[in-house]
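Complex shown without one protein chain; remaining protein chains in place.
Moving on to subunit A:
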Amino acid sequence: MTNRIVDHPVLGKLEERQKVQFEFDGKTYEGYENDTIASALLAHGIRTLRKHEESGNPRGIYCNIGHCFECRVTVNGETNVRACLTPIKANMIVESGQVQPHPLNPSQEGDIPKTYAEYLEQEGRG
């Protein structure tokens, strides 16, 4: 872990803490107990936590205290979890946010149903 502030002239030496392993986008990382997802990843030099849903532009933390929602990720399948407020847990699976299909752009619409009949068909009720 390269980016830790180990020795601090006023706050003192960083105390030994329990190490915790978690997964981010398929790779395993190590953090410390009490780290948030955002702090544990930044300690490994990872700044990008999601791609903008429409443009795909990279995004990372902005406010770091839960107000701006820029750091939303998927945690163990739950979407829109704020990385800056969520402590890492052993074996936690974190996924970055990705570009979503655009309902108004035909080239990006993916499998979004265009009619109610299509919706019912997809649901297997057609």
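Assume a residue touches a chain if its C-beta (ideal position, glycine included) is under 8 Å from a C-beta of that chain, and two chains touch if they have at least 3 such contacts; residues count from 1.
To be clear about the criterion, contacts and distances are computed from a predicted model.
K.L.:
Which protein name, taken from UniProt, belongs to the chain you can't see among "Sarcosine oxidase subunit alpha", "Roadblock/LAMTOR2 domain-containing protein", "Branched-chain amino acid ABC transporter permease" or "Acyl carrier protein"?
P.N.:
Its UniProt record gives the name "Sarcosine oxidase subunit alpha".
K.L.:
Which residue from A:19, A:67 or A:114 sits in contact with the chain not drawn here?
P.N.:
Of the candidates A:19, A:67 or A:114, A:67 is in touch with the missing chain.
K.L.:
Tell me which stretches of subunit A touch the chain missing from the display.
P.N.:
3-6, 8-11, 14, 34-36, 39, 42-43, 47-49, 52, 57-68, 70, 84-87
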